[in-house]
Every structure is written in structure tokens, then in C-alpha cells.
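The other protein chains are all here in position, but one chain of the complex has been omitted.
Moving on to chain A:
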Amino acid sequence: MSNSSSLWSDAFRRLIKNKAAVGGAIVLLILFILAALAPWIAPYPYAYQNLDLGASPPSAEHLLGTDILGRDLYSRILYGARISLLVGFVATTVALFIGVTWGLIAGYFGGKIDTVMMRIVDVLYGIPFIIFIILLMVVFGRNLWLLFIAIGAVEWLTMARIVRGQVLSLKNQEFILAAQAMGVSNFSMFKRHLLPNILGPIAVYATLTIPQVMLLESFLSFLGLGIQPPMSSWGTLIKDGVESMEEYSWLLIYPGLTFTITLFALNFFGDGLRDALDPKTSDN
């Protein structure tokens, strides 16, 4: 146990030294707090319209201006952050759950089970899922939770491969054999012995999945197939911004800037985490 705790504290020390990763983490932390507090700190409700005002540039009353319907852009970006971050985390959790379970079972039991399960992953890899998500949205309507699950169900494949690889390298080590000899059940074998030892790669890959998932959601929302008005996600805000960018460029620039900064922060943090937990790959 002392060995594993020193691994984590070593990793933490390396992470702290990486300025880009720390900067990313700080940006993300601020963003989480703002998104969580949105109903209390947003100056206006997200659907509040002021049709008399219409689109107005940034001012003292409306920090980032208003859109064509007179809705406060700052409030809408705050509420949009909730949706975009929620998608990022829920879909990543779904992907994590399926991928880790799949990889654990395939890697641990091995043999025919492994072959069949990994062949299924191979076949699924070949399927262009983004088109399928669009199809799902068309067929079953644009439901927020369906969107979460559909995106998550797409992103688990790589996670399954990573986990399986890790389990394969672990399962012949003495402590696993010892646990088997003691008659530990499969479930607690996974929970107590295997999972804690592969948390590193899982954490890294999960962090890098979040920005991909958020991009996918905003891509769909941009096409009009994701989040529906009057709710806002960053994708729908950018879509609205594009439609009126010739006259009201701030409607495109502020949501775009927020989204880009968030993606930067997530990527920097993810890269930093990978370098910290796996110093071998960080050389180049």
C-alpha cells in the first residue's frame, strides 16, 4: 500500500510542476464553481426575454451583451456551462463504466471470452458512430439523456482496450495469484485488487475523453440536433452566434472564446496528468 501511495504523491508532485496543467486545473475549477452556482449568480434567467431591447452590445447591465430576443448572453453562457459540463461528465462516466467493466472481464477471464469480447470491440471500432448518433437523434427525438447515453456508449471502446491490456499485465502477478488461492470472489477481485492498480491510466484516459465528448455534443447542437431552445449549451450559443455574426459579432465571439478556453484547459490538464502518471511517455 505504501508503494501505491508514493506513486500518487510522486505523480502529484510532477503535476504541480507542470504550469500548463496547473493553469488548466485552475480554469476548470473556476468554471465548475460558476456553473454550479449559475442559478444564484446569473443576473437573469436563461430564458428571460427583453424583446424591446433586442440585440445589444456589452454594457453595464448586460456584461456580454444580449441576443436578438434580448436574452442576457452572460447568463446564457453560465447556464450553457452546466449543460456542456454535464454532458462531458455524464457521457464520460457512461463510457468509463462500460469500458472498464468490459475490459476487466475480457482481460481477467481471458480465453474464449476475451477473444469474443475483443472481436466485438474490433467490429464496433469500424462503425462510424457520429452518423449513428445523428440517426438516433432523428429517430427518437432530441432527448437530453438519450444524447448523454448515446455519446457515452460510443466512447467506451478505447477504454475497454486500455483496461484489458492493463489487466493482462497484472493478472499473473503474485498478489493476484495469492488472492485467487485465498478464494476471493470475482467481484472483490475486481474491486479490491485489480481496479486500484489501473486507476492511473483510467484517470488519464477519462480526462482526455471529456473534451472529445463536449466537442461531440456541441457539434450536434450546432447542427440543431442536440440541445433544443430555449435551453442553451455552448454549441447552441455558437450556432445562434453564427447566424447573426455579421451584425452582432459578440454573440459568436464570447461563447466561442469560453468554449475554446475550456477545451484548452481540459487538454492541458489531461496531457499534464498523463505525463505525471506515466513519465515514460512524457520524454518526447
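The criterion applied here is as follows: a residue touches a chain if its C-beta (ideal position, glycine included) is under 8 Å from a C-beta of that chain, and two chains touch if they have at least 3 such contacts; residues count from 1.
What we mean here is this: contacts and distances are computed from a predicted model.
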Per UniProt, the name of the complex member that is left out, chosen from "Amino acid ABC transporter membrane protein 1, PAAT family", "Tryptophan synthase beta chain", "Oligopeptide transport system permease protein OppB" or "SOS mutagenesis and repair protein UmuC": "Oligopeptide transport system permease protein OppB"
Residue touching the undisplayed chain, where the options are A:D10, A:E61 or A:D122: A:D122
Sole residue of A:A60, A:V139 or A:A181 that reaches the chain not shown, by the stated touch rule: A:V139
Among A:V167, A:I238 or A:L277, residue touching the chain not depicted: A:I238
Absent-chain interface as seen on chain A, which is shown: 122-123, 126-128, 130-132, 134-140, 211, 215, 218-219, 222-225, 235, 238-239, 241-242, 245-246, 249, 252, 256, 259-260, 263-264, 267, 284
